[in-house]
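A short write-up of the structure that comes next.
Every protein chain except one is present and positioned as in the full complex.
Going by the order they are written in, the chains are A, B, C, D and E; count residues from 1 in each one.
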Amino acid sequence: MKRVVTLGEIMLRLSTPGFERFVQADSFDVCYGGGEANCCVSLSNYGLETRFVTKVPKNDIGQSAVNSLRRYGVDTNFIARGGDRLGIYFLETGASQRASTVIYDRAHAAIAEAKVDEFNWDEIFDGVDWFHFTGITPALSDDAAELTLAALKAAKAKNITVSVDLNYRKKLWSEAKAKEVMTGLMDYVDVCIGNEEDAEKVFGIKAADTDISKGEISHGAYEEVARQIIEKFGVKLVASTLRESYSASDNGWSAILFDGEKSYLSKKYELRIVDRVGGGDSFASGLIYGLVTEMPYQDALEFAVAASALKHTIPGDTNHVSKDEVLALAGGDGSGRVQR
Amino acid sequence: MKRVVTLGEIMLRLSTPGFERFVQADSFDVCYGGGEANCCVSLSNYGLETRFVTKVPKNDIGQSAVNSLRRYGVDTNFIARGGDRLGIYFLETGASQRASTVIYDRAHAAIAEAKVDEFNWDEIFDGVDWFHFTGITPALSDDAAELTLAALKAAKAKNITVSVDLNYRKKLWSEAKAKEVMTGLMDYVDVCIGNEEDAEKVFGIKAADTDISKGEISHGAYEEVARQIIEKFGVKLVASTLRESYSASDNGWSAILFDGEKSYLSKKYELRIVDRVGGGDSFASGLIYGLVTEMPYQDALEFAVAASALKHTIPGDTNHVSKDEVLALAGGDGSGRVQR
Amino acid sequence: MKRVVTLGEIMLRLSTPGFERFVQADSFDVCYGGGEANCCVSLSNYGLETRFVTKVPKNDIGQSAVNSLRRYGVDTNFIARGGDRLGIYFLETGASQRASTVIYDRAHAAIAEAKVDEFNWDEIFDGVDWFHFTGITPALSDDAAELTLAALKAAKAKNITVSVDLNYRKKLWSEAKAKEVMTGLMDYVDVCIGNEEDAEKVFGIKAADTDISKGEISHGAYEEVARQIIEKFGVKLVASTLRESYSASDNGWSAILFDGEKSYLSKKYELRIVDRVGGGDSFASGLIYGLVTEMPYQDALEFAVAASALKHTIPGDTNHVSKDEVLALAGGDGSGRVQR
Amino acid sequence: MKRVVTLGEIMLRLSTPGFERFVQADSFDVCYGGGEANCCVSLSNYGLETRFVTKVPKNDIGQSAVNSLRRYGVDTNFIARGGDRLGIYFLETGASQRASTVIYDRAHAAIAEAKVDEFNWDEIFDGVDWFHFTGITPALSDDAAELTLAALKAAKAKNITVSVDLNYRKKLWSEAKAKEVMTGLMDYVDVCIGNEEDAEKVFGIKAADTDISKGEISHGAYEEVARQIIEKFGVKLVASTLRESYSASDNGWSAILFDGEKSYLSKKYELRIVDRVGGGDSFASGLIYGLVTEMPYQDALEFAVAASALKHTIPGDTNHVSKDEVLALAGGDGSGRVQR
Amino acid sequence: MKRVVTLGEIMLRLSTPGFERFVQADSFDVCYGGGEANCCVSLSNYGLETRFVTKVPKNDIGQSAVNSLRRYGVDTNFIARGGDRLGIYFLETGASQRASTVIYDRAHAAIAEAKVDEFNWDEIFDGVDWFHFTGITPALSDDAAELTLAALKAAKAKNITVSVDLNYRKKLWSEAKAKEVMTGLMDYVDVCIGNEEDAEKVFGIKAADTDISKGEISHGAYEEVARQIIEKFGVKLVASTLRESYSASDNGWSAILFDGEKSYLSKKYELRIVDRVGGGDSFASGLIYGLVTEMPYQDALEFAVAASALKHTIPGDTNHVSKDEVLALAGGDGSGRVQR
Partner (left out) sequence: MKRVVTLGEIMLRLSTPGFERFVQADSFDVCYGGGEANCCVSLSNYGLETRFVTKVPKNDIGQSAVNSLRRYGVDTNFIARGGDRLGIYFLETGASQRASTVIYDRAHAAIAEAKVDEFNWDEIFDGVDWFHFTGITPALSDDAAELTLAALKAAKAKNITVSVDLNYRKKLWSEAKAKEVMTGLMDYVDVCIGNEEDAEKVFGIKAADTDISKGEISHGAYEEVARQIIEKFGVKLVASTLRESYSASDNGWSAILFDGEKSYLSKKYELRIVDRVGGGDSFASGLIYGLVTEMPYQDALEFAVAASALKHTIPGDTNHVSKDEVLALAGGDGSGRVQR
């Protein structure tokens, strides 16, 4: 069985019930998530062995975060304990013309203040096939960036395939800082996931004559961006979801993969959205699953985009779908007939 | 006032809240339902006198099932008590490309092990106008099939009109067994409800050049199927819903009725689905209502399809709409303007 | 900062959870609202100073209504206490072809039996820029109509701009009574909000060759109606929302404003509806905000229609959106991308 | 099987969840109840045939009240439909030193405005053994008092045993009015339930040297009161619960019955209270059950007090316990060991 | 770190919210539990390595049961998959004089039909220090009894300490059958947990002149029973909780341990009960923890009884307390002051 490790932050997510706004809420629904943690849960649901590396405080909130991963089969034995707090994010779910809103309260989280020597990467990567991280982790703090670099070096020393999801977050760092740090990390990356906006904000890479603010989908432009990423950093594959945001309730959803020579385009799904948080992570984990199990590129891409289409119908950060469910949708059954 | 009797299983339904998957749920919403029970509640809501016949265990779960029927006016005085358990089904409600999923835990239910002599059909059918059952009841067990046959004989002896909803369930019996048993029961049937898939699976009847797996709606093909059913079993009417499953959230919904000479087509509704379980039962009960109150065929069909369109907007198995609400929709008011 | 006063009823709203029908409900969600109260909350959310005038009973249900206003910054110091009860309305939220249903239980409410001398309009209107009421208030009772007239006279004496939302409610009064009372009040009105149906039912004003029951949107017809209102009553502006009710789940939403010379048409939004109650009030408060802060007419109209588009996505009677959120949507961002 | 009829009001009960106060509540738990309705449900739970007579409005709130009775087997066929509204009461549940609080909103209820000729007492009382009412019903209005009198006359004409629970409610009528009306009704009563406070407030009957405001339990004083009631009105039995209110969470609970010659005292239970509303009604229905099934007086009293002890542990107005559960407790098993 | 294995059934528990009775419930709270599973979770919470052995169906209900164990750190890798269903039990929580009630629906559960060859005990017991089972497991079926015996033989072959909790369940087997089967299993047992009732029902062992139905606590009588168990079966230790059931809300709680020579008595706690299900299991797991970590007998007993006192305050089957919390209570801090 293939083994995947991810490194990142897991946060307490507090979301208002139904479509309530924050100022209306008298209770919050609780779950725990974060880009890399979400990938572990999803890959564990597909049947892989996964291990999540982070640091959480020594209290029952930290323990609850760990438990949320164990519940779905993620190995949590290398999670460090200590620090001041677990990062939190507040979510209200939008609808129609009203966007979902996130308020972050993640400063001073344990993982942001973790040190390199708290983790034994040699043990962590023992027998591991794939390592995944996102651009959020090094953005958390200089310590976290250093920790990411250490992990990447250790991964490469063991010939582990490395993927990154660029995930630029403007509230965490400036474009300049992101470029500086991420450029240094890209040397270790084999598979790069990131949309046009990420590429421009993080690396200043963009297609000629494109205005990303318009939200139009251009396969050609994306291929140009992907080609530049491959040329600049020597990665093997570049992939991106292609989200068409009609409204907070309805999106078009497809994806593209470029291997340096050829672009692979997925089917497009018309989504009725239940919870779009974690949509990108479910794509990343779907793609990792496809690639680590050696599906052909087109199949891996279709698996990834079908997996993430399903994620949009599931409340919470994480994607609770089986491999068979994803394959059924990728194979064409999106009719939604009751499964008895 | 017209009187209708149905015979079948009533189950405890345990559904996850919102769009949660089973593995996420910390509570289940509770209701009680089953094809024939659902018809009784719906017909009672239209103002008819209804009586439901089943067997439930002598405990508070069984009693709760009975209470769920009494609450809406169904006569439960002929429900037998005893046996080991009430059947259960678990439901998670899908959305968009993710289908709703049902896990059945209905083996060894009291009704599946009930004996013919536990029911006094002479009393049960006293003053009754219509008897309805579905293909699920005889599929439960040989005892249940025998019970169904006894009921049909008693109904016919009193000149009660009989309807069946074929409802083929592959987890309950094989196509061969279904064909054998159902063929024996069809002699007593006046009105047969069933879609193309049911007809093929249960009777091996299909239209030439049709592939039901494609999900396309062909009125002509259905008429051909209906004609064969009439010819083979001598029933008077054959009807079917015509569901177009765009996704778990959106369906097209219409129906067709064939009287041996002419096909009646209903209006088609574009549905936003809240809960599609019981959709077929709400069509059956709508049709029974129309026919037993002697509406013209077209009106009865429009009543049935409008009734079941409304069911898709109501949580739970049963259809809580009044006759006036159905008539208003059938009459053209689907604008959804607030009723003040 | 601009100051707005409204006068009207605030009711206890009891709504079934999810899409449950009344007969299914074991709990009700609680909020407090009413046309004029909703306007105050919304205007307070935009940053204005608002004051709501009503009467509530001296018990904790009345106090809870007051608290629901204070919570969002409305000045409640001029609310009278006494009388027998707070009006109640029951709501079940529809979907697809099933309309939302309201059951009113508002007779004998404290405000319906309040007397003119319970309110000191001189203090209430001190430093106030705008007074708003709806056709519901004078419809409550003869006392309430007298109270409304007293408020209007006091407002005019202070040169306060006055707006009315016609809001004809057939369960509260006849067309004849409405015409008689409302005609007497229109002398004091500067801005009249009302759709074609209101205009016809209250004033007998309609466009030639128009049948409002068809639900078609005709800008020309509405302009004709608006022109008649202006000519008859000397108001300065007439406005109306233009709702296209495709179903209880989906509506088209736009608006029109006529200043006696020119018609202004807003953008049109395609709405996925969470809760449409209070949609008209959110339009009225948006328009008042635009006008009282002296936006150009087109901008004020766009603000109003964007504000009310957002309201349809928020549970409860009141519109919890900020000025910036409305401006962002009016400015074109309805993509629903997550706001991080 | 014995048949019991009761006449009275059924109200919508809206209670705050947990121990929330009204001003904190964002939802209300919903049930339907009232003294006489509660008795019917309880007696139905013991296996008797029961019939509840009232009037409810022709809307889904009225229907829900009816359904709440049907659910537990009460015959609702003689409930009149019409009028303006269903009475409502709001409840917050106290604890420790904080008492439960009730806000009534019951004026103008359909039953308060019902007329004598809306009920066919000849049919209602066909085959009936017992008729029960409380002092609340005639207190609702003059119409309701007249209706009560008509019912009593009809009951007596059929030799039906009649019981009353005095239940003085100071918000509904004055002591003088109560005395006048109730005195006229007592001629028809066989069994009178009422505590010392009721006796004093309604009839001016009290024991010498007793101060009911102290809350002390004196069997001797109660016997003196009971004797006066028997002497004055010729009833056969007088009974009362003896509540010792230590706090809102803990009560002592016993009862006394006087047959004109001898006082019967029950065991005393120390109660941990979940919901004490309906406690008196559960005593009345327990006593009626004991008497109508011809238990010896001591047994009937023990049944009644055990039944009502159990009611205090059940949320809602009505007592959902079986005859066997009551007998087990009356027989001595109050250990609370898990019943597996 | 010490390793403990348990074998048994894990069931879906469906409990009514608050103090609702089954016939009132519209939702069930969901958790998963069973005697031996509960012990694993509790021991895992104390920091031990635990492994639970059972069989669950290959569906999402079975998976949810597994997840509920993984969530708290239990090794679930040796759980077999297959069979028809997961056992279910329904629970309503009592209060005061009303006992909690359990309805079992556990027949045909996967574990009851599991075969010996589905488990590799050699791997399961690798490096294990303690094996625990209860009398429920062999009572499930002959297959389950055979499976238990196989486990015991394998445990003994590896010199693993074995404990049993007798837990006689009259609905699962007769006293005769229990005696026959359990006697055969006792040869492998080192530590026997069971109260007087268990000892009498399973082995016919009782103290002279004692009537267990009275519920009185007699240390001397229990010692006599324990001595007989030791003499008959050669076990090293016998222990029992001593529950004084004042009511469903309040219990006295202590325990006794006998080592063949001396009786150890614990402190006694006066409990306010939140959820007493799993109380015995929390005692067993506390005792196992104390013994496997080589506490002196008195300390181990105090740990066990303090642990189980805390369990009574926690909803669900399982005991979520840390070692430190138990030690603090055993050490005397039961004041309930807020831990900040």
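Methods note: contacts are C-beta pairs under 8 Å (C-beta built on N, C-alpha and C of every residue); 3 or more make two chains touch, one makes a residue touch a chain.
Not measured: the values here are computed from a predicted model.
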Item to check | Touching the absent chain when the full complex is considered, from D:277, D:301, D:314 or D:330 | outcome: D:277
Next on the checklist: Applying the definition given at the start, please give the residues of chain D touching the unseen chain.
Outcome noted: 18-21, 23-24, 94-102, 104, 169, 171, 215, 245-251, 276-277
Checklist entry - Please identify, in ascending order, the residues of chain A that touch the omitted chain? => result 14, 17, 21-23, 25-31, 59-61, 63-64, 67, 84-85, 88, 90, 92, 101, 103, 105, 107-108
Item to check | Contact footprint on chain E, counting only the chain that is left out | outcome: 72, 269-275, 306, 309-310, 312-316, 320-321, 325, 329, 334-340
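By definition in this document, only the chains that are shown with their structure count from here on.
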Checklist outcome for this item: chain A to chain C, mean C-alpha position gap in Å, rounds to 44
Item to check | Contacts with 2+ other chains: residues of chain C | outcome: 21, 23, 26, 101
Next on the checklist: Edges wherever two chains touch, nodes for the chains themselves; is that graph a line, a ring, a star, complete, or other here?
Outcome noted: other
